[in-house]
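Of the protein chains in this complex, all but one are displayed in their positions.
Labels for the chains are A and B, by order of writing; each one numbers its residues from 1.
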Amino acid sequence: MTPLQGCLLVSALLFAIGLAGAVTRRNAILALVGIELMLNSANLNFIAFWRYGPNPEALSGVMVVIFSIAIAAAEAAVGLALIIAIYRHYRTANLDEMKNLKG
Amino acid sequence: MSPAFLIIAFVTLFAAAAAMSLRNLVHCALSLVVALAGLAALYLNLGAQFVGFAQILVYVGAVAILIVFAVLLTRSDATPNQAILAPGWLTGIVVSAVVFATLGWAALNSTGLPKETPPAPETTVKNIGDMLMTQYVLPLEVIGLLLTAALIGAVIIAMKEGSEKAKIEDGGLKMETLSSPSSILHPPPSSGGHA
Partner (left out) sequence: MFETLDQIFVTLKHQAVGFFPDAWRPFVSALISISSIPLVFATLFAFVTVFERKGIGRIQNRYGPNRVGIPLTKIRLCGFGQFIPDGIKSLTKEDVVPYAADQVVHFLAPVVLLIPVLLAYAVLPIGRNMTAADFDAGVLFFFAVGGAVELSVFMAGWSSRNKYSLLGAMRAIAQMISYEIPLILSAVTVIMIVGSLKTVDIVAAQNHYTHGLAHWYVFTPWGLAGFILFFIASLAESNRSPFDLPEAESEIIAGYFTEYSGFKFALFFLGEYLGMFAISGLGITLFLGGWTAPFSFLTWMPSYLWFFAKLMVLIFTFIWIRATLPRLRMDQLMNFAWKFMLPMSLVNIVATGVWHFLGAGWPRWVVCTVLVFGAYAILGWGLMQNQKLGKRIYRFAG
């Protein structure tokens, strides 16, 4: 197994863990935590391919990851603001209780 | 693969699994911090210095604090005494196992991956800065706009609705206000607190 394949396996496992958590946990915040883990695993993929792939001087992997970190941070901020606003309405952060489209 | 890589990968995966399976949400958030720090260590191991430090600065220093604040403001910091898994959790686990199996099989058996390891690239922050200002200047400006929009949007969404309605004198439904820290300290409403 080459180092690249090792990194890809780690990122695949991280993605699967994030997906499992985002889908099975009841709390809305943990769904967001799972999404963050999935985004991070994709970043790891990019860096692994940048390091072990052809033409690392073009820095494309590093660039994509820098932008991806910024976007993920913005998305986490907006997502958590939404959860706080929804909590104010439903008084719970439990995803199963948020069933109504109209409050 | 070097022992350093194996140890860091193991710690990261263990912390990520803990982040998704612990009962107490604050423990989950702290395990997430360990997982993100482990990822930063992996980036450093692969030679991406700037990205590793940026990961610690943004994720551990900001996003983790954000998650922790959200946990406190939604009163989820007590250990829940009801079920933590949504109905249909088994399907979710099966699906993620299938996803991992597919991705793992593709990674191990793909013929498109480069076989030999190229030497470590010599990246400096100066090169990253040069590329950001010449080749990637459009995404840079767009990211600036996106972050501004996200900042303003998050503040507007999470702001308390109308300062006239937020009087706390009446004993009825107390409106959650973002600015008063004492609202975190009221005892949590019983059994999930439906309106």
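Some points to look at:
Definition applied: a residue touches a chain if its C-beta (ideal position, glycine included) is under 8 Å from a C-beta of that chain, and two chains touch if they have at least 3 such contacts.
These numbers come from a predicted model, not from an experiment.
For the omitted chain, the shown partners it touches in the full complex are B.
Checked against the hidden chain, the listed residues B:4, B:65, B:85 or B:120 yield one contact partner: B:65.
In the full complex, the hidden chain is touched by chain B at residues 26-27, 30, 33, 49-50, 53-54, 56-57, 60-62, 64-65, 68-69, 72, 77, 124-126, 181-182, 184-185.
The criterion applied here is as follows: only the chains that are shown with their structure count from here on.
Chain B makes touch with chain A in their complex at residues 1, 5, 9, 12-13, 16-17, 19-21, 25, 28-29, 32, 35-36, 39, 42-43, 46-48, 50-51, 54-55, 58-59, 62-63, 66-67, 69-71, 73-76, 83-89, 92-93, 95-97, 99-100, 103-104, 107-108, 113-115, 117-118, 120-121, 123, 127-128, 131-132, 136, 139, 143, 146-147, 150-151, 153-155, 157-158, 161, 175-176, 178, 189, 192-195. Every residue of chain A that touches chain B in the complex is listed here, in rising order: 1-10, 12-21, 23-30, 32-34, 36-37, 40, 43-44, 47-48, 50-54, 56-57, 59, 61-63, 65-67, 69-78, 80-85, 87-97.
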